[in-house]
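Note that this complex is displayed minus one protein chain, with the remaining chains in position.
Moving on to subunit A:
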Amino acid sequence: MFHPSSDRWSRLIYLSAVNIQKSLLLARISTQNYRETAARCKCSATARSLHTTAPLRPAEPRCGVSELHAHGVRTAGRRAVRCRLESSRSSSSSSSHNSKVPQFPTWEPVAESQLPPPTKVSLDLVDKLERLALVDFGNQEGIVCLEKAIRFADQLHVVDTDGVEPMDSVLEDRALYLREDTVTEGDRAEELLQLSKNTVEDYFVAPPGNIPLPKREERSAMLQHADF
């Protein structure tokens, strides 16, 4: 997707592209059943061009909105009755949609060509991440999950952020309260030590350090013998 820049021709091309996309979108929706389209587009637009996901519910709903209006009052309960009465009242009084609410999705699809090449997670990278995080991938599925997560994150690159300061906290515009540097509580060592599984006197007991994590093959064996 082009980003509108100060260059006049680029802006014209961008606007034309946007208009063409909008026309195509409108044409497609107007010739198809909306629910079918909604079911196909269930995954977010940002993921649509990357892989299809299973819709959240079957394409054929059990009962349609029109049936709800036609049935009117039901005996299911006071609030349900009120809601449906309200819905049938308002459906008859406002037959057209509210013009302020957009009737079609407004997202611009992100094409594969706009993204950097897909990242393949190598065995070395797997090993590096497992050592850094001290958490294992488990199996090939875990690695595939990571690749999908990276692909999803690749969409960040279509946004132009030149000259934008990174934001690390929403409270950056104010000075936070600092209290006096005095001890106000403590002496709870016993309570805290009780939370640990292995202590000796006032110490938490840890196995020997400065021993690197075993190699990948040995790690798999080690984890297989783990409790769960």
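Everything below uses one rule, namely that a contact is a pair of C-beta atoms (placed from the backbone, for glycine too) under 8 Å apart; a residue touches a chain by one contact, two chains touch by 3 or more; residues count from 1.
Following the convention adopted for this analysis, contacts and distances are computed from a predicted model.
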Among "Methylosome subunit pICln", "Glutamyl-tRNA(Gln) amidotransferase subunit A, mitochondrial", "Trafficking protein particle complex subunit" or "Ragulator complex protein LAMTOR5", the omitted chain is listed in UniProt as "Glutamyl-tRNA(Gln) amidotransferase subunit A, mitochondrial"
Contact residues on subunit A toward the hidden chain run 34-35, 38, 41-48, 53-58, 61-65, 67-68, 74, 76-80, 82-84, 86-87, 90, 94, 97-98, 100-108, 125, 128-130, 132-138, 141-142, 145-146, 148-150, 152-153, 155-159, 161, 164-171, 173-174, 176-179, 184, 188, 191-192, 194-198, 204, 206-209, 211-214, 219, 222-223, 226-228
